[in-house]
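Every protein chain of the complex appears in place save one, which is left out.
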Amino acid sequence: MSFPWAKHYEPKHPLMKWVDDRLPLPRFVYNAVGAGYPVPRNLNYFWNFGVLAGASLMIQIVTGIVLAMHYSTDANTAFLSVEGIMRDVNAGWFLRYAHANGASMFLAVVYIHIGRGLYYGSYKPPREMVWLLGVVIFLLIMATAFMGYVLPWGQMSFWGAQVITGFFSALPLVGESIRVWLLGGYAPDAAALNRFFSLHYLMPFVIAGVIILHIWALHIPGSNNPTGVEVKDEQDTVPFHPYYTAKDGFGLGVFLLIFAGFIFFQPNLLGHPDNYIPANPLSTPAHIVPEWYFLPFYAILKSFTIDFIMPAKLWGVLAMFGSILLLFFLPWLDTSPVRSANYRPVYRWFLVALLVDVLVLGYVGGAEPRAGVILLGQLASAYYFLHFLVILPIVSAMERPRPLPNSITEAVLHKEGGTSPAQTAMHGGALAPAE
Amino acid sequence: MLSFLGVRPIAFAAGLAFALMALIGGFSTIGAMVSEPEKPTAEHEFHLAPREADFSFNGVTGTFDERQMQRGFQVFKEVCSACHSLKLVAFRDLQGIGYSEAEVKAIASQWAIETPAPNPETGELATRKNLPSDRFPAPFANEIAARAANNNAVPPDLSLMAKARHHGPEYIYSLLTGYRNQVGFKNKDGQELLREFPEAKTPAGLHFNPYFPTLNLAMTPPLTSNGQVQYTDGTAPTVDNMARDVAAFLTWTAEPKLQVRHQAGWAAAIFLLIFCGLAWGAYQNVWRGVKH
């Protein structure tokens, strides 16, 4: 499952050899994220975000397990127990702020990771399975984040649960029954809170499992790279350890620095004040919004306002789910043989437009529903679907890509500007400093 | 592979359907904008954003001013606590704003409202004196009692008020000093509220306050005159100071760990900066001479 020149695990210590003969776990790790995994030498900083996503999941699991020791899953005491964590539990405020902001950091990292995949064509053959598993992970993360947001049982928790389970009531005939089944009642209450907690605790481990499959699938073809050109020979790669462990270590430091900035100095910036008001089933907050990472999808939900064949509500819900599920079909919608958008002059601009589009949708999702904002959301929603389902297939069939480098090494040397592309040797005469 | 899956024709159809539905919705939105343009509302035109207040806990090095906290506690005790609960805070927590253990004990046992507890002999509903480990008892036994005593408006719990509103500390300060005479009230464009929106006249039983989202609230102006609370530390007990002090106190009740959070934050930031420097050096060292 790797390149022929990959280093082989050779335990030096007799004990490690003894372990390796019986349970080759160290060998497995060595081949997965150690010196046994050859990686293209030209990865840029966007390739840090996979490791950061894994680190985020670990942070969430560790802080979450400790928080669960202090949390009470009872509708009458859930809010109080969270405040007890904030006030009385030793370092509880730190754990809770780390977990709440950790969710935002996780989603931010995942979005950049997905964006990296989109730009550099990491979903294209032979990495379709890596992408499909990634979309599954994304859906699981969204579900987990939603259920976690319900647990503090504040106003936004309660009304978030009410609205999101309300999606299912849009389905004809069975919709309302499904909603009642999901909630275990007619409104979010004790039963819903208990099952959300149970699933919120379970899902991260499911995510971890799918991540293992994701990495497994990645290791069959090996990592993509900014040129999108496949690895040809040994000089195109460096071993993951120490090269990318060192780079990821630095990336992790920067990530933690930003994370700490939120935890210690702006812990409530990404939250909503209304969630510090205990859940009140009789009064909806004036302006309910989901967490920031759901805003673009929330904007799509709100943009369908016309009954046509189906009620507007059902259109909105289908569009919202569709906007995520269409990612599953991406490998077959984009038929261009070129992976990296660096060599796709037309598609590249549509991707920039998509980025702007998603940011606009994010703004619309969080803004108050005035007519101008709704119109903006409707235009942005239309582009979102046109981009993936119409423009992308057409552009990928018609576009003339720029010439690709013959190899990763050639691209690297060409970028450095010191050597001619033909000369693919690793080091020229003079030793130019790296970077 | 593609023809086998037949993805693209379906994708075209679905993409056009969703895009068209969104665009048709857009046309109807434009139609609605033309036929019935949105009317400005009194709340939108006359609501005021909270005033700036220079609190000691603002910023990344902010700390609580103990004397201000104690003055704010005094205002809470003498003014707010008659109607508002502080359910999440315990008397023992007051040691966090500079009261000694003995002072806390005295404050708890002398608190006007006692903690509900069954009579140990008969089991009947009764109250007992507060202990430092008790949380502040609520002035009303339940929501119905609170509603009945306050003209059908429940005074909210104040424990988290400073975090449950945007710019909470400034909001509390502005609201407490923001009661105005509605007659003649103008916004910064010089429009007069009752002339523009005659129907927005404050209903009986409510009080006009432009810092409140709906402009009218049930709470009677709580701080009405200078010297309403007798400060003992020499600070002038003006309405402005009392409002500022109680807003600061309520910031502490909402976020008692703010100070230790800031301190821990600096330690973490310095540690991580050094780590980033070392990790950068190690990264450069490992990659030295390798073009990428």
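Think of it as A and B in the order they're written, each chain with its own count starting at 1.
Definition applied: contacts are C-beta pairs under 8 Å (C-beta built on N, C-alpha and C of every residue); 3 or more make two chains touch, one makes a residue touch a chain.
Rule of thumb we're sticking to: contacts and distances are computed from a predicted model.
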item: Absent chain [UniProt protein name; select from "Cation/acetate symporter", "Ubiquinol-cytochrome c reductase iron-sulfur subunit", "FeS cluster assembly protein SufD" or "Peptide/nickel transport system permease protein"]; value: "Ubiquinol-cytochrome c reductase iron-sulfur subunit"
item: Of B:132, B:155, B:178 or B:265, the residue in touch with the unshown chain; value: B:132
item: Residue numbers in chain B that touch the chain omitted from display; value: 90, 92, 120, 131-133, 271-272, 274-275, 278-279, 281-282, 285-290
item: Residue ranges of chain A at the interface with the undisplayed chain; value: 5, 7, 35, 41, 62-63, 66, 69-70, 84, 87-92, 94-95, 234-235, 238-239, 241-242, 246, 249, 426-427, 431
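Methods note: only the chains that are shown with their structure count from here on.
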item: For the chain A and chain B complex, residues of the former touching the latter; value: 41-43, 80, 83, 86-87, 93-94, 97, 238, 242-243, 246-247, 249-250, 252-254, 256-257, 260-261, 263-265, 267-268, 273-274, 276-277, 286, 303-306, 308, 312, 315, 319, 322, 326, 329, 332-333, 335, 370-372, 374-375, 378-379, 381-383, 385-386, 388-390, 393, 412-413, 416, 426-427, 431-435
item: Contact footprint of chain A on chain B as seen in their complex; value: 1-2, 5, 7-8, 11-12, 14-16, 18-26, 28-30, 32-33, 38, 60, 88, 93, 156, 159-160, 163-166, 168, 213, 254, 256-257, 261-262, 264-266, 268-269, 272-273, 275-276, 279-280, 282-292
